[in-house]
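I'd like to ask some things about the structure below.
Heads up, one of the protein chains got dropped from this complex, but the rest are sitting where they should.
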């Protein structure tokens, strides 16, 4: 079980770090900025989760290969890629993968520590969304909470409950993990592709 | 004693959640935004307090009826009220009640855990003001720290010391709690009503 969890965590860290570095690079940040944004995007959600649940040492302190990997990625991104080749739209896929993995792993850890389904779903959503929220706050002028162009936290929340129900009904942790994770990634990509929203903004032009 | 503390805490959570949802709704946010702002306004101060004092599990993790209540309130606010009927000025009363309750409960918990009056007053002010500061930062263009239109943290600080002195002089915890709390709520409402400030801004037009 541990190996699957750890492999997923590593994949989530890489995906979110890439999304953060694309955002930083598209804003023409210097290498320290690229590393900082990559670091907070990849490790921010898990740090918040561990602080909220008093789960020490923090996972990036326990697994120092994760920040070392992010440092290496930041050097490559800063010096070997050209800002002109980085499109901010490329952020969508790594962001969706990171959202799915961290949401489910956050919820899974909370269940392990004995929390209820409801508390675990809140902690899952925080773990999945906080890194991206920090990235958007540091890289964009518009705070993330104002941008209602696509559903985001709602997909994360629904994915948690799908994971809980599958875990309870199928009695297979691994299968339930994968179903919850795939649900979040696929629905998130569909929501971006077809521009699905929770509520239409009456002041906004629908064609816009 | 516990029942009074818990009832006050619940009232503070409801008051701050209402203030956050009014702010979110007046900015025409979607249901996830309304829940998020309600959640961070109501639970942000207590979460900061518990993290600073290493008081685990966090109170909203221990009492999951509080986030469940906020979720229910967010659904009602989002679908059963019209944005046009929400005036941001309505925020003043629930905000003052939340400020009073959380300030005094934060200070009281710090005293219980053996901290000095000075440290307890700092933790009381943080508990009382952090939720509202997050709400204002997420909902307004102007950061809360720039807005010196009314005294806010100073009332919270003075209320803590009034509570300590009453507790020491009157030897009644409940009476002292209520005096400190009422002081903060009443003085805050008077400060808004009569536009009392610590320092006049020389660059600002007094009629403005």
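By letter and in written order, the chains are A and B; residue numbering begins at 1 in each of them.
The rule we apply is simple: a residue touches a chain if its C-beta (ideal position, glycine included) is under 8 Å from a C-beta of that chain, and two chains touch if they have at least 3 such contacts.
Predicted model, so just to flag it, every value in this text is computed and none were measured.
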Given B:96, B:153 or B:176, the one touching the chain that is not displayed: B:153
Absent-chain contact - pick from B:3, B:54 or B:195: B:54
Residues in chain B touching the chain absent from view: 51-54, 115-116, 118-119, 122, 143, 145-146, 148, 151-154, 197-199, 201-203
Chain A, residues in touch with the chain not shown (by the definition above): 27-33, 36-37, 47, 51, 54, 56-58, 61, 64, 67-68, 78, 138
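Here is the rule we use: only the chains that are shown with their structure count from here on.
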Rotation angle superposing chain A onto its copy chain B by C-alpha atoms, nearest 5 degrees: 120
Inter-chain centre distance, chain A versus chain B - centres from mean C-alpha coordinates, in Å: 30
